[in-house]
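Working notes, beginning with the structure itself.
Showing subunit A:
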Amino acid sequence: MRARHASPLRRRLAVAGVLGLGLSTTLAACGSSDDDAGADGGSLRVTTLGLCNEVVYWAQEKGLFADHGVDVELVKSTGGAAALTALQSGDIDLAFANPFSTMIAIDQGLDLKWIATAYETTSVEADAANAMVVAKDAGITGAADLNGKTIGVNEVGGINQIASSQWMKLEGGDPSTVKFVALPFNELASAVASGKVAAAQVPAQNVDPELGLVSLGDPYVVAGEGSNLVFAGYVATGKEAKEREKDLKAFQDALIETNEAFNDPANDDERFKLASAQCKQDAAVLKTLPENIYEARVDTGALERMGEILVGQDRLDDPPSPEDFVPSYVTTK
Partner candidate 1 sequence: MQTDHAAVRGPDRADWGGRAGPVALGVTGVVSLLLLWQLLGSLDVVPRSSLPGPWSVLRALPTILGDQDFLAGAADSAAATAITVVVGSLVAVAVGLVASSFAFLQRPTMVVVNTFRSVPATALIPIGVLIFGLGMEMKVSIALYAVVWPILINTIYGVATTEPMRRDVARSLRWGWWRQQALVTLPSALPSILTGVRVAVGIALVVVISTELLGARYGVGTVLVQYTQASRPEVVYAGVLLLGTAGALLFSALVRAERRLVRWVHHD
Partner candidate 2 sequence: MNVVVDRVSKSYGRGAEAREVLTETSLTVRSQEFVSIVGPSGCGKSTLLMMMAGLLRPTSGEIRLGDEPVTGPPAGLSVVFQDYSRSLFPWMSVRRNLTTALTASRLGKEEQRSRVEHALESVGLAGKGEMYPWQMSGGMQQRVAIARALVTEPTVMLMDEPFAAVDAQTRADLEDLVLRVRHEYDVTVAFVTHDIDESVYMADRIVVLAANPGRIAADLTVDLPRPRDQVETKLDARFAKLRSEVFRLVMRPDTPATT
């Protein structure tokens, strides 16, 4: 155990020692080469989900982060919860996550700050990017018909389950009678089609009439009650948010600039080509997919409303106030 690294490593060694009977000695061998970039300067390590439409790829590719004076390193992660968890280890600096999970984590005692938004959901059904799908011939026409049934979502307790519950509640169903079951995104539609689950919350492009599926509507449109909701964004620990104000601000500014480019149809071809390389999907297919709203500025009002939703579902006692978890230097709407 000869490693004389910065404190996080030593902390890890101690934990490992407790966990696994001298496992600790080993960590000196496989020790960390990449994690001590730490607090002051260095590159900003940001997680991505490898989704097709993540704006950070464009910003990175076009050098927008560099233009704003921040060095960004993109790190893949397989889920938002994993990313929030990884923040705690100091292995990454910014987690790509959703506001519901972030607020619940804050409620459990994690010190997290919302640095930038990535997407918002629409309030107009015509632009819906999400859908609650059911089988056409199942005789389900509204939320009330789903009482007592099983609904598929991509993650238990995740943003989609919370939005779906809210949708049911507002549409006259009773979400407490529903069982939510987690299935990988790409399995959800076929699970509905084959009757494994009664309904599922899926991206709108998965509403495939050939499979005999119909949409009951976008839960986010309903849950937003006439306004946009924040769908995903970038989260840092409180400590980082304080110590790296300049970098984080620059990160958000770069995203804001990226979104201007994204919202310009002239860039579509280039942007889909880039996305296709990122997410291993066909560019032609990508063009046809409905998209969420690109927005990097933080809508504190929406965050407040989302906190209320969580309280209404008994997931929180007190919603965190946006003043507390959105740092003052962050650009808001």
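The rule is short, and it goes like this: a residue touches a chain if its C-beta (ideal position, glycine included) is under 8 Å from a C-beta of that chain, and two chains touch if they have at least 3 such contacts; residues count from 1.
Regarding selection, all candidates are chains of the complex that A comes from, given by their letters.
Predicted model, so just to flag it, every value in this text is computed and none were measured.
**Student:** Need the partner of subunit A in this complex, chosen from 1 or 2. Which is it?
**Tutor:** In this complex, the candidate that touches subunit A is number 1.
**Student:** Provide the residue numbers of subunit A that touch candidate 1 in the complex, in ascending order.
**Tutor:** 12, 15-16, 19-23, 25-27, 29-32, 34-35, 47, 50-51, 75-79, 81-83, 85-86, 88-92, 184-187, 190, 194, 279-281
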